[in-house]
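Left out: one protein chain. Kept in place: all the others.
For reference, chains read A and B in written order, and residue numbers begin at 1 within each chain.
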Amino acid sequence: MSTATTSAPARSASDATVRSWKNPIILSVVALFALLVFAIGAPGNDVTFRLSEENDPIVLPSIVVSAPVIGWVAALAMIALAALAILRTRSGRKIPVWVLAVFAVLFLIAFLTWVVGSARTPNVALYGLLAGSVTLAVPLIFGSLSGVLCERSGVVNIAIEGQLLFGAFAAAVAASLSGSAFVGLLAAAVAGVLVSLVLAVFSIRYVVNQVIVGVVLNVLVSGLTGFLFSAVLSEDSERWNSPPRLPVIEIPLLADIPVIGPILFQQTIVGYLMYIAVAVVYVALYHSRWGLRTRAVGEHPKAADTLGVNVNRMRFMNVLLAGVVAGIGGSFFTLVAVSGFGRDMTAGQGYIALAALIFGRWNPIGAFFAALLFGFATNLSNVLSLLGTPVPDQFLRMLPYVVTVFAVAGLVGRSRAPGASGIPYIKG
Amino acid sequence: MKLELIGITKRFGSLVANDHIDLVVEPGQVHSLLGENGAGKSTLMNVLYGLYDPTEGEILVNDKPVTFKGPGDAMAAGIGMVHQHFMLVPVFTVAENVALGNEATKAGGMLDLQETRTRIRRISDQYGFDVDPDAVVEDLPVGVQQRVEIIKALVRDAEVLILDEPTAVLTPKETDELLGIMAQLKADGKSIVFISHKLREVKAVSDVITVVRRGKVVGTADPSAPTTELASLMVGRSVSLTLDKKPATPGEVTFRVQDLTVQAANGQHVVDGLSFEVAEGEILAIAGVQGNGQTELTEAIMGLQDHVTGSITLNGNQLLGRSVKEVIRAGVGFVPEDRSVEGLVGTFSVAENLILNRYDDAPFAKGLSMSQSAMEQNAQEKIAEYDVRTQSAQSAAGTLSGGNQQKVVMAREFSRPLKLFIASQPTRGVDVGSIEFLHRRIVAERDGGTPVIIVSTELDEVLELADRIAVLYRGHLMGIVPGTVSRDVLGLMMAGMPADEALAQAHDVQGGDL
Partner (left out) sequence: MNPQDDRPVTPATGGGAHPTRREAKDAARQDEIRLETAAETAGGEVPPPAVPATTAGLGVGPGAEAPLMQRIMTGNALVAFLSVVLSLILGGLLIAVTDQEVASASSYFFSRPQDTIAAAWTAASSAYIALFQGSVFNFEGDTFTRMIYPLTQTLTVATPLICAGLGVALAFRAGLFNIGAQGQILIGATFAGWVGFTLHLPVGIHLLLVILAGMVGGALWGGLVGLLKARTGAHEVILTIMFNYIATNLVLYFLSTPAFQRPGSTNPISPQLDATAVYPPLLGASFRLHWGFVVAVLATVFVWWLLNRSTVGFELRAVGANPSAARTAGVNVSKGYILAMAIAGALAGLAGVAQVSGTEKVLTSGVAASFGFDAITVALLGRSSPWGTFAAGLLFGAFRAGGVAMQASTGTSIDIVLVVQSLIVLFIAAPPLVRALFRLPAPGATRAGKGGSSTSTTPTPASTGAAA
């Protein structure tokens, strides 16, 4: 009786992962969609992508492609990749990352060709599309960096919207009063910190649920700026709400490079600060003492505490720093995009920044590219409404949100939040 | 380094966790702190490590009083701690974990992990740890993670090492290795505070034993003191190490598990090809070191696991593939291993918790509508029957002590006719008085003719309750042995030796322990 039922331990445990058919299925569905719409439904004409204008210092020829050719080639390639994914999954192996990357790029090319080709004027300035995307992405990138700083240290930041809005407001007022856009920039950072301060005090000191504080802060900032806008700013907008704009700083020669010149070397100080911020946050997060501690505090605060790291001070400082970043991002609205503050002018960009943060998997570089993608979607919908396309404008505007839903639902890779994000730390 | 605690008192509200505790740790000494679960050992060590402020009392290092505002101060004073639940960031590499809080940096605050790696390799070589600085911690086995914890302390030049229940998660073999490491550390002149409630280990390594009970030091003992004496000192009265229970009278076999395999999300077979059966009126104990598939086994039976293959039948009915509710309705009673997480809803009242899995059955519900009076009446009966110490049936279950919470869970499960009773760690974190009560109830259920499965990592509990013992190792069944088998045999099986080999080997060395 005692050993009769012993199973043979010799039977080796197969380490094959539980097979997930999620990715192959999604790839197949998307590939089929591409076949139906981009290939079979391709417009018969050629599509022109302009890379420069005639009077640019360096003139590049335009790219002219045939919509059906691109549609069919891309769709078939995507089907092949989907098939590859199915085979890999069936044999219990992982799908290589390059498959997903190439698939995404193909989809983007096919979509762009199809959508521009279907427009009344199948001719688009690619360089303008890209440069515009970057411009629109600037506040998103600052916002999502603010999110990275907070969430990596374990504080959920729903208040990005409020930080941006208050930054925009403060920048407008300070720049108007002082007559200097740079004073406005500084004020924006201070305003962002103020919002952060409330977030930090309530969520860290008083252990109020971080999502509640974030949501309520957004309402508070919206109400406060809206009230001041009608009580003060619109009473005498000459004095309070006519900020000078930040100048565009062109870097000689480099700014003349087609396509990438305007993106990288023809920006306001806010644009350059954005690139610097992404690089600095990335390097600091993964390669500095501060970054190691920040990540530890966000993943396993108790462990950090037992090693003498002051968890709540670390979090407090990070949240304040996030305020600086998001505040500067807010100044984009009033010092770069338009000259002057308008009620609720951030219009939910803070929430898209939050989405970019998640889509970018809590990584500064990832958030940067996610924000670029969202900026691209917004810009594309602007451009396409001018060109006249079959895709309703609203669907393009929905894109960032839909993509984010897919991202958090794990349909586009796996997003893993910092382990202790959202959990207050209370010392025993 | 000499470490002294004088009159340390720590209160949480009205609860006194430590009551004027005195303790002296001499250099190069292994000082064991022996006490039951909940005796206040960990609290004391957290005070010593600067995680808690003492309410009263003084800490002396080399005869000079010190105050620790946080773990940083304690570490600076040469105190290192290996926590029972490892304080490692799972997504960090070993080097990052070791560096944290004590980072070697280059210019501008940039990390110099190379320096840390070198230090890790040096310590690893010195003590034969075999730890790769670049491995990600969550991928490492438990035993290696523990070594990372020790490295963390050593890198910070700890002179006194506190090991808090270090063997709870180790196999007997890993435990032996740890005891070896402790001897090495001692030889290097380090002092060690060894916290445990396992008498054999304490006796094996200690120079001095301090026994703590209910927050107080109740005595010091010599390692050569008899086990029973230590045990009675620890629990406060003479303990009969065995429960008075009649021999089992097994009836018909009604519960069968065949070729059961549970796959974890990462594809690993956490339970692999398990087959066993339980008869009416007998207790099958499932022994093993924590994390060898016991949790997954019980959860698979309850329908709480996905990716399960094989067969589980109760009275001939297949349970596999049924929902949890159907399994409960089939007459399976279940006491989960972590009552505060899985057994109770802390913010719910005692009355609500007593019907937590029967809320939609008569008499508690008619259709969608629930009956408050039936719930209240049931609560009054169960509170009286199980002597649950609570202010009222309306008190939140989270306010009860561990033992009383467990009584609520047991009362709930025993309040319906059972065809099978499963209890995981039924007495973990429960006071001695309640343990006896709960054990008697379990035996009574067996005597009533119910097949019973007890999962426990505590050998004492296993030996006390079991009629037969099944040992799990890495998801495999090492065999099923009679409840009267010796500890040595169980120890060998828990380390991965099949039952027949273990029996043969234990027979050869005859009486190695106790």
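Quick notes on this one:
Note that contacts are C-beta pairs under 8 Å (C-beta built on N, C-alpha and C of every residue); 3 or more make two chains touch, one makes a residue touch a chain.
Being a predicted model, the structure only gives us computed values, none of them experimental.
For the chain that does not appear, the touching partners among the shown chains are A, B. Of the listed positions B:G40, B:P133 or B:P451, the one in contact with the omitted chain in the full complex is B:G40. When the whole complex is considered, the residue among B:G281, B:G403 or B:P498 that touches the unshown chain is B:G403. Panel shows subunit A; residues 151, 156, 158, 198, 202, 206-213, 215-217, 219-220, 222-224, 226-232, 235, 300-302, 348, 351, 354-355, 358, 392, 394-395, 397-398, 401-402, 404-405, 408-411, 414-417, 419-428 of it touch the chain omitted from the view.
Interface residues of subunit B with the unshown chain, by the touch rule above, are 12-15, 17, 37-43, 46, 51, 83-88, 90, 164-165, 168, 195, 197, 215, 264-265, 291, 295, 302, 304, 323-325, 327-329, 334, 336, 338, 340-349, 352, 356-357, 359-360, 365, 368-370, 372, 391, 394-396, 398-403, 405, 428-431.
Assume only the chains that are shown with their structure count from here on.
Note on chain placement: the centre of subunit A and the centre of subunit B lie 44 Å apart, centres being C-alpha means. In the complex of the two chains, the subunit B residues touching subunit A come out as 46, 49, 51-52, 70-73, 75, 81, 83, 86-92, 96-97, 99-103, 105, 108-111, 152, 259, 263-269, 272-277, 307, 468, 473-482, 496, 498-500. Across the complex, subunit A meets subunit B through its residues 1-3, 5-9, 11, 13-18, 287-293, 295-296, 299-300, 302-310, 419, 427-428.
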